[in-house]
Structure formats: C-alpha cells, structure tokens
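Here the complex is missing a single protein chain, while all its other protein chains stay put.
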Amino acid sequence: MADIQSEIRPSRLRRAWDSDLAWSFRHAPVAVVSAVVVLILIAGALLAPLIAPHDPFNPATLNLMNGFTPPGQANQFTGDLFLLGTDDQGRDVFSTILYGMRISLFVGFSAVLLAMVLGVILGLLAGYVGGWTETIIMRVADVQLTFPAILVAMLIFGIAKGITPPEYRDQMAIWVLILAIGLSDWVQFARVVRGATLVEKNKEYVQAARLIGRSPFAIMLRHILPNVLNPVLVIATISLALAIIAEATLSFLGVGAPPTKPSLGTLIRIGQEFMFSGEWWILFFPAATLLALALSINLLGDWLRDALNPRLR
Amino acid sequence: MSALIKVDHLTRIFDVSKPWLNRVIERLPKALLTAVSDVSFEIEENSVYALVGESGSGKSTIGKIVVGLVPPSKGAVEVEGVDLATETDAAKVEAVRADIQMIFQDPYASLNPRWRVRDIIAEPVAAKGGDTKGLAERLLEQVGLSAKDADKYPHEFSGGQRQRICIARALASGPKIIVCDEPTSALDVSVQAQVLNLMSDLREELGLTYLFISHDLTVVHHMADKIGVLYLGRLVEEAPRDTLFDDPKHPYTRMLFDAAPRMDAFGREVEPPKGEIPDAINPPTGCAFHPRCPLAVERCSRERPEMRQIGQTRVACHLAE
Partner (left out) sequence: MTDTPVLSVRNLVVEIPTRHGVLRPVDNVSYDIRAGEILGVVGESGAGKSMTGNAVVGLLDRPARITSGEILLSGQPIHTLKGEALRRLRGKKMGMIFQDPLTSLNPLLTVGDQLTETILEHLGVSQQQARERAVAALEEVGIPAARSRIDSYPHEFSGGMRQRVVIALALCAEPDLIIADEPTTALDVSVQAQIVALLKRLCRERGVAVMLVTHDMGVIAEAADRVAVMYAGRLAELGPVREVLTEARHPYTSGLMASTPLASQGHERLRQIPGAMPRLGNLPDGCAFHPRCEFAQDRCRQNPGPTLDTCDGRAACWFPLGADRKQEVGA
C-alpha cells in the first residue's frame, strides 16, 4: 500500500516546490533578493571562524601598528592589507563584523524564540480559556505596551545586572540581553494568537472536538495551535529584525554586549567615536551590515505576510 | 414507543451585556437574551424530529444543549434517561456521549484544515484510545467516498464531499442519535439532494435517530416524521409531518408556509407577512407572535399561551382549535 502511495503522490520536495507559497516566492523578486542577502549574512556569521582572516578576540594576533588602516589599502607601517580596514586597535573590521553578526543573530533568534513561546502559550490560554485568565494576561500586555519596548528591555537588563555578581556580568550579559528583549516582545505574539484563537475556537471543528470529549489542552495544542501559526510566523520574522535592532540599540547605549564580545551594536558604538575624525569605515561597515540584515528580514516578513494572506483561490 | 431524548422545560439565557465597566459608565442594565424559553418535546427512537424556525428562534441553541455543548439555564435534557448536565457517574456520561453526535452547517469550518481526513474521521475513537485501524477507510466508503481519500486534506474536497466526511466522523463512535444543524444549508441544490439521500439511507441501515434543525420547510418536509415550529425561542406548534402541513394550527406556522417561496407558484401575488422578528432581548409580552398575528386579541398580549393538545397537534395559541 505504502509503495503504491509513493508512486502516485509526488515527492515531498516536489510538492513543496509546487505549493502556492513557493510559487509566490519565485514570483517576488524582492523576496528572493532579500532571502539571498539574509542567507549570505547568516552563512557568514555561522562560518566566521573559517572565513574571517583574523581572530579579533585573540589579543596575540593583534598588532597595534595596524590601527586605523583604511579599507582596501596597505597599512603604511606593516604593509598588511585589510578588506574593510581596521579599527583603533588594529582589529580587522571585516572579521569583527562576521563575529559581531554571530552575537547579533544569536541574541535575535533566541529572544524571538523566547517571546514566541511565551506569547503563543499566553495568547492561546487567553483566547481559549477566557474569563479572568484572559483579563489578567491581556491587561498585563496592555500595561507593557504603554512603555517603549526598549525601555522595558533596559529595565529588565538593569535589574538583572543588579542581581548578578560582578564577576559573572560579562558572561551573563548575552543571556540577560536575550531575556530582556524576549520579555519585552511577547505581547504582540500573545495579542495576535489570542485574536486568531477567538476566531478558531468558534469554528465548528473545535466544537466537534469538544463534543467528542477532548480535553481543553488537547484542543488548544492539536486543533487550534496549527491553525494560528501562520500569523505567528509573520510576526516572528518581523520581530527578528526588530530584536536585532533592539540588541544593537542596547549595545550602542552600552548596556548590551560587552566590548570583549562585540555585537554589531557594540561595533557601531565604537565606530561612532571615530566618525568625525576621518575613520568612517569603522562605523560605516557594521552599520551597513546591520541595515542590510534588518531590511532584508523585514522585506521577507512583508512578503510572507502577503503570501499567507487568505485570498480567493 | 420509547422516547430516546426528552427535552423538559428547557430554558437558556445568554448574558449579552456590554463589559462591566461600560455598563457602569453608561448606566446600562444587564442585557439578557432568552434564546430558548420553556421548550419541551420528546424524540422517539428511529424517528426524525425536525426543529424549524427563522433566525433567532433558538433552534441551533437547542441542538447544542442536546449534545451538551451548551449547558441549559433551566430545565433538562435526558438522553436515554441520563441528564448529561447533572449526571455524576462518569461511565454513564461517556456511554451517552458516544451515542450522540452532531453534523454542523458549514462544511468548510467543521473540518480542521491541518488534519488529514483519516485523522479527522478517527478522532472520536482515537480520543478514547480505541482501535482505529481501517476505520476511516470503511466509513469513507459507507458515505460514498473512496478509501483512498483518507490521505487527503479537507481543502481537496468540494462542499458536498466535506459534508460526507463530517457524516463519516459523526458515525465513527457508532452513535444512535445524530443532531443535524442545518446540514445542507451551505450546499447547492443538486448536492443537497445527495446528502439528504445519504442521510436517509444511513438512517435505515443503522437505525439512527435524527434531530434535524433547519429553516428550509421543503427540506424539513422531506426528512421529518415530526416537526416542532419555533418562534423567538418558544415552541409554538408540534405535529406529525402530514398533520402539520395539511392543517397548521398556529398563525405563525401558517404565515411561514405562506411566505416560503414555492417552485410551482409562478408569478404568485400574495400579501407578504407583516413585520419582522422582534428583538429577543426585549420580547413582546404574552404570546411572542401577537404583534404580527392577524388574529391577535387583547388576551394574547397579556398571557403567554400554554401548550395544548389538539388531536395529534400540540399548539401554543389561545385561539387555535
């Protein structure tokens, strides 16, 4: 039986390629370009140790003589060549960007994952259970929404910094950053999931499941959750861009990633000190990378939102 | 002649008030909607009992109370002698639950779009930890689809085919009673005929009992043995099919029959009925139909008529005879 099935049914890959989503992707040049840019940047970040010409975090390989080498020119003392130039301590900007992106992306992905899990669970509960559960969850969300997300993140970051012992602060910084951004971002997930749950829970397939005697937990998990994931996916994509920018902002303000483990935001903060003294590349290249990353992810999210929009078929 | 379902003085009130804060600020009273008001009837085994009424008549709410999706505010529903709302013996509740199933109006919303047809149909059995091997395939063939359809997703089917899948799911737990809430309203005429025929066939093969809820008089006439006519949450008339259609006793039933479009009434010129269904939050006093009733007398606006037995008909009207 299984053999016959596999003969008749096209392969999973083939079906994925033929799906409406894949078709819409192939016919959206902006989405394709964005996806390529994002993939290149992510690959660069993941493969940083293989690609990067220098290890910017190893003081032994640094030569202070190489400081302030302009991009694409040989250093006037050592003759070394750096693609994107070097910073004040002679670190290769290209390498620091690759390593910086690792931290930015790691923080971004983790924070969004945290926000998503939290938001989806609370949104499902609020939408399906209703009553006081809903009132409490949504009022907390409302209150949090009245503060700018970055302020909430700074608050969480500040509290966490206060309670961690000083010797662990640098190690903990990344995790605190994830917690701060994640906790400041769950609200939109919760709101969207709650809205979609309210729609789905009144559909007759959910009533049919209740009639069978399925537990609320099983109904939420197996029936409703798969049907509210589309908007979650869209928000997750756009949140990723926002989380990366939030991380950069926090790091730029000096409360995020420490200078010993610089993210893109930290690099921009370091770079802006030299902006007016002629060493523009120290600021420009990390900033341009951040811009390309956030913009491409955002454009992908926009495309995804349009492509998943229910419409006439 | 045993009553499989006994609906006894059933009342359901919904609170449709605005949120508490708005009510306090705007000084609004609580808004209570009486969807079902003191309705009693019995359904005999292996018969088709139809509830017919326009929007706001409470027919769907009664269906939901009967299957246990909505609890009653007052009164009770007994299925096989067990009151699902108050029975504490879990084993009895389980047994009755498996005996009563439901088919919904919208075949597009009643199947989970992310599930395969096999899992949808087998869910009632799988949820109880039963053996589901080959079950979906067998049921699919029973409702006139192919066993191969079990691997597909709902969006690959037309409306009529989806309704067949819903019927297959309803049959999975081997029920005795199926509550059908407007099962063909969303379907085209030619497909409606297929589904109605299938339901008739299954009733004969499996000895099913249907509670058939519909606004369509022709469909009700075709399917039902006994018909209850609802108006604004009240049962106004109940009679065996032919008695009801030959000799409607309640003025509302007569109005409904006159107003229904008929395929053999070319260019019919009749005086259309007056007025519209009143607001269920503030229903008229006395008989709910009196503001629209051509026969109404002073008593009708004052006193709610009791259900009276006249021949084979039960009717709630002061003037019926």
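To keep things simple, chains are lettered A and B as they appear, and every chain counts its residues starting from 1.
Keep in mind that, in the parts below, contacts are C-beta pairs under 8 Å (C-beta built on N, C-alpha and C of every residue); 3 or more make two chains touch, one makes a residue touch a chain.
A quick note: this is a predicted structure, and the numbers were derived from the prediction, not measured.
Colleague: Kindly state which of the options B:161, B:209 or B:313 is in contact with the chain not pictured.
Modeller: Counting the whole complex, the residue in contact with the absent chain is B:161.
Colleague: Of the residues B:11, B:142, B:194 or B:243, which one touches the chain left out of the display?
Modeller: Of all options in B:11, B:142, B:194 or B:243, contact with the hidden chain holds for B:194.
Colleague: Quick one: say which of B:19, B:129 or B:261 touches the chain that got left out.
Modeller: Of these options, the touching residue for the absent chain is B:261.
Colleague: Where does chain B touch the missing chain, residue by residue?
Modeller: 54-55, 158-161, 188-194, 196-197, 200, 215, 217-219, 221-223, 245, 255-256, 258-270, 272-273, 276-277
Following the convention adopted for this analysis, only the chains that are shown with their structure count from here on.
Colleague: Please output the residues of chain A touching chain B within their complex, sorted ascending.
Modeller: Touching chain B: residues 5, 9, 203-205, 207-214, 218, 223, 226-227 of chain A.
Colleague: In their shared complex, at which residues does chain B touch chain A?
Modeller: Contact set of chain B toward chain A: 64, 67-69, 94, 97, 101-102, 104-106, 109-114, 120, 123-124, 127-128, 151, 166, 169, 173.
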